[in-house]
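Part of the complex only, each chain left as placed.
All chains are identified by letter, namely A and B, in their written order; residue positions are counted from 1 within each chain.
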Amino acid sequence: MKIDLSKILTDGKAFYLAYDQGMEHGPIEFNDENVNPERIIEIARKGKYNGLIVGKGIAEKYNDEIVKSKVPLILKLNGKTNLYDGEPMSEQLCTVEEALQLGACAVGYTIYIGSEFEDKMLKEFENIERGAHNLGIPVIAWIYPRGKSVDGKPEGKLMAYATRVALEIGADIVKIKYDEIPRDLEWAVKSAGKCKVVVAGGAKIDESEFLEQIRIVMASGASGVAVGRNIWQNESPEKISKKIREIVFS
Amino acid sequence: MKIDLSKILTDGKAFYLAYDQGMEHGPIEFNDENVNPERIIEIARKGKYNGLIVGKGIAEKYNDEIVKSKVPLILKLNGKTNLYDGEPMSEQLCTVEEALQLGACAVGYTIYIGSEFEDKMLKEFENIERGAHNLGIPVIAWIYPRGKSVDGKPEGKLMAYATRVALEIGADIVKIKYDEIPRDLEWAVKSAGKCKVVVAGGAKIDESEFLEQIRIVMASGASGVAVGRNIWQNESPEKISKKIREIVFS
């Protein structure tokens, strides 16, 4: 079955707002305003994002607000805290069926390749991919090389490895971290074949630097970006959203 | 499905009596009187608690007494002893279906975030949450940062992390331990968003100190308290219950 990506891509481009940092890093990333999911949903709506990425809890408790915003919901199915300092493992915490009931247009899952638990995450992803594709739902793989075995390996090669793994396991879109070397990103996009590449925004940096990075990402052949902290930690989330949107869709 | 919390909240407030210490700490917490679950059920009834928290065994063997008391039953689904000194893991020991058959109005589950087994508990919670919400039953997450990786991390940040995790995994209510810094608790309540916060009573302390703590908890925006040892280890459980009740519902 051909998977239809049109609900989460506009003219083939992705412009997503990610808001799973409360689970992954703790509310340390938030302030009094952006700690509130309602504020984030508002930014997603005003910023005309074509994807809002949250976990099951927020998708449930703020479902009315999300539905009303008309921003397509991308449900991140797994998650973990950053407290445990052993090899990373992120368990599935929401089923594909639940995601559908909550109105999701796509589902996401993180795989830490190189972790001692890589095999468990690959396996869990496989189940999700099968279930989602049977229902015609697109699947986004967050692929991050992580764990003791990976330490010190060259980031550029890891980035291309990440996108290739996504292709070979059947992801429709892969979300990766950018190593800030344009040539590496081009090769990563090529290695992904028919799997689309979306680049994560990462920690908050200077605005003009950030916008320049978005330009490079889009020039590399990637399909778009999934931003978060650089938006809602910005003093004017709506304005910077507009600037990014213009780059992505130009 | 919207989960109706009205059976375990009165005017939005929680006033629970917890009695799972026999499993979690051993009968070392008890004396000749309070070792008897019937005495505790009596305190819950006379103290007009809107929740009595026990495990499956007590809910089964003392079901007649609990039903007769009309105190809403909150079934704690997992538990462990405090004997094993490795990374904490608390397994589900009662299903949602059993809890319902025993007359439970809500179910609870403990997650030790930061433990090597965090992923297993998050996963098990997820199954419970799904099952319970399908049946319209509220789910309470006890979230305690614990394990070697957590040692030495700042308690205030951990407390807010705990409430945020509860929100992101879909808990209706989160039960946490209070670090005794009011500002931290306010931030934890904010981080919980639409998830209600209930504060654990902890080990027995001086009565006036304890009542003052309850006042701070309620002022922080939390929805209530789950007390235990400070009640039934008190020389007059009925009297102190009344004092707390007046603070919670004032």
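Everything that follows uses one rule, which is that a residue touches a chain if its C-beta (ideal position, glycine included) is under 8 Å from a C-beta of that chain, and two chains touch if they have at least 3 such contacts.
Please read these numbers as outputs of a predicted model, since none were measured by experiment.
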Assembly size in copies, with 2 chains present: 5
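The rule is simple: only the chains that are shown with their structure count from here on.
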Centre distance in Å when chain A and chain B are each reduced to the mean of their C-alpha atoms: 34
Chain A-facing residues of chain B, complex: 113-116, 118-120, 122-123, 126, 130, 133, 145, 147, 149-150, 153, 157-158, 160-161, 164-171, 187, 190-191, 193-195
Residue ranges of chain A in contact with chain B within the complex: 20, 22-23, 26-28, 30, 32, 35-37, 54-58, 60-62, 79-81, 83-86, 89-95, 98
